[in-house]
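The next block holds one structure in the form of structure tokens; read it before the comments.
So, chain A:
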Amino acid sequence: MINPEQYPILIVIVPFLSAFFLSITGCFKRSLCRPIALLALFGAAAAAVGSLHRVITTGIIHYRLGGWPPPFGIEYVIDHLNGLVLVVITLVALLAAIFSGKSVERELPGKEPLFYALFLLLVVGLLGMTITGDAFNLYVLLEISSLTAYALIAIGQDRAIHASFNYLIIGTIGASFYLLGVGHLYIMTGSLNMADLASILPQLYGSKAILTAFLLILIGVWTKMAFFPLHTWLPNSYTYAPTATSCLVAPLMTKVAVYIMIRMMFSVFTPAYVFHHLAMAPVVIWMAIAAIVGGSLLALSQRDFKKMLTYLIVAEVGYMVGGIWLANRLGITGAILHIVNDAFMTLCLFLAAGTIIHRTGGHHFDNLKGLFHQMPLTMTAFTIGALSMIGVPPTAGFFSKWYLILGSIQAGRYEFVAALLFSSLVNAVLFFRLLEISYFEKPPHQENTAHGPVSMVAEAPLTMLVPLLVSAITLIVLGIYSGELVTKIIQFAVPAGI
Partner candidate 1 sequence: MLEFILAKYNYWIYILIMMIGLYAMLAKNNLIKKIIGMGIFQTAIIIFYVSAGAKRGGTIPIIEHAHGAEGNAVDVLHYINPLPHVLMLTAIVVSVGTLGVALALALRIYGRYNSLEEDEILDRIDQDETATETTGALPTTMIQS
Partner candidate 2 sequence: MSDYFTWLGVVLCLLMLMALYRTVIGPTIIDRIMGANVIGTKTVVLLIIIGTIFGRVEMFVDIALAYAMLNFIVTIAASRYFTHHKNILQEGYGLRHRPGGPKD
């Protein structure tokens, strides 16, 4: 039996080793790939839940890789914040992997071994970025997750290759800025370990190089999370990616980037430096407002529901960034809660979209016509996701939005409240339009045969339906237990001194 001490490394190592094992097996027997991937993700999820449990009961976990003490070796640190994010990542990845079976078979025939190996490596990248306590280690894993994402997006249809190329160029700029920021920290302090940096930095807060380092890291991470003026790569790449890819990438990539921003702002730098010394919070909040309003408006102009969802991601990133920069407890709690909720919301919506695409073959609004009668369960799940996105209680989306609004009122940022309400309104318009099309309009895929009109669209296969329904139920469960989540975990994740 494995010692619970070793859980942190298992979260990363199990999918990592399995990726190579899977790749080797794939050379001989292709059908074994999916079971291996599922098993690996299940193992990682179990280890992540175990670690979170240990964090809640015994406190922060430190794990020394290679047995070297922290500033010299690499260290894994799990606290309440990233313990939670790790659980979210592994669960979302597991659901997405269960879902992806049929769509990979259809969209990428013959490429299952490569696809699942890259899928696992992408998850490893995301997990490793979340768990690590070393600024440079984060960069390496950032590159792993980015490279896999470029490849997994490029194999989609239509303009996916070009979108992926753009993503590669902009993503490389972002990652390089991050690396350069870490370099600035290194040249001024001589350390790469986050905790060590945090202990040295306070003496250097007046330094121009440290300010530049902070800006560079911030811009790098913003590029990766598609924060408003830097979002241009996101919509096309997520829209034209294969279904299985977008179900994994859309819920997780931006959220992990938001997590990295929180980690950098509060664990490497301090809230005092970020909020009081720099006084750039108003600017960032206005940018977040621009993201929310811009994302919503752009979503409104789409006639393609997958693309519409991608613009909503841009708006949601604005929620989280704005919430963090409100610089009070309620706002940050709301933002962290929204990382969890939004991951599942996006997952639910993208899984539903994936199911619809699988059955109808397109992602235009016209494809939705009459689907409520043909795929009732799928559309119910889609409705729950939509309600959560709008922020209707008791779904999860309501509670994080509630915290965000309370936080912005407390901070006196009424313009942010207005942006949040505006975005909810736009979401309501968007989703009710979709639901209207799918409920009232006549399906186009009917053929009049001798036996009367026969629908060509049926309910999704079970492997797709189960993860979809699970994610929809999760949204309600998260909504009901959001109080618990906040008091048990998130309130410890908010940094002291706010």
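With respect to how the candidates were assembled, all candidates are chains of the complex that A comes from, given by their letters.
Operating definition for what follows: a residue touches a chain if its C-beta (ideal position, glycine included) is under 8 Å from a C-beta of that chain, and two chains touch if they have at least 3 such contacts; residues count from 1.
Values in this document were obtained by computation on a predicted structure and should not be read as measured data.
Colleague: Looking at 1 or 2, only one should touch chain A in the complex. Which number is that?
Modeller: The single touching candidate among 1 or 2 is 1.
Colleague: Touching residues of chain A toward candidate 1 in the complex: what are they?
Modeller: Result: residues 136, 140, 143, 147, 150-151, 154, 158-159, 161-162, 164-165, 168-169, 172-173, 176, 179-180, 183, 186-187, 192 of chain A touch candidate 1.
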